[in-house]
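Have a look at the structure below, then the notes.
Note that one protein chain of the assembly has been removed; the remaining protein chains are unaltered in position.
Up next, subunit A:
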Amino acid sequence: MEENNLKNACKALLIGGSAGSLQVLFSLFPAIRPDFTFAVIIVLHRRNSGDSALSELLSTKTLAHTLEAEDKDPILPGKFYLAPADYHLLIEKNETFSLDYSEKINFSRPSIDVTFESAAEIYGPSLVGMLLSGANEDGTRGLLTIKKMGGKTVVQNPETAQMPFMPQHAISNHAADYIHDIREMADFINNLR
């Protein structure tokens, strides 16, 4: 059991969200203990404003600095990364980021599915995917891929979501291992090893 835990130690936590998810992050982040040992990668649907105000805003809520993921940056444990506006964010085998400006997926760029699927292939069982509030189908396929590759999935309880459609869609398609409210999500993250 111990050995198994060690082998599948969480290397990356992915968080995907759309409408109504920013408020969730604002309450979730301050509750995360700063000594986490994995990378946190956040994919949010956002307007293409071209500036990095959002990562600065998120930084104020976290003890760790939130960085906008840059092309070919190494993915390091203990860091928060945010997918840049208007690019898909992919993960390479050598655990670096790649950006991609191809067609929108689920009307979205960045698309949650794209990052989740790409990460699932690289991290397999060492990955946790979390899906928050939203009004779009994005994320469900990605969560299913994470599950298929042995990772864990957490979906925000739709009753606590400002926009329940996205988490509900994931749950209806059997993509959720756990259904949590914000408090439970914080506990879950703090217990990840």
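Assume a contact is a pair of C-beta atoms (placed from the backbone, for glycine too) under 8 Å apart; a residue touches a chain by one contact, two chains touch by 3 or more; residues count from 1.
One rule holds in what follows: contacts and distances are computed from a predicted model.
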Quick one: find the hidden chain's UniProt protein name among "Sugar ABC transporter permease", "Protein-glutamate O-methyltransferase CheR", "Carbon-monoxide dehydrogenase large subunit" or "Paraquat-inducible membrane protein A".
"Protein-glutamate O-methyltransferase CheR"
Among A:L13, A:L58 or A:L90, which residue is in touch with the absent chain?
A:L90
Among A:L99, A:A135 or A:L192, the residue in touch with the chain that has been omitted
A:L99
For subunit A, which positions touch the chain that isn't shown here?
50, 70-72, 84, 87, 90-93, 98-103, 114, 117-118
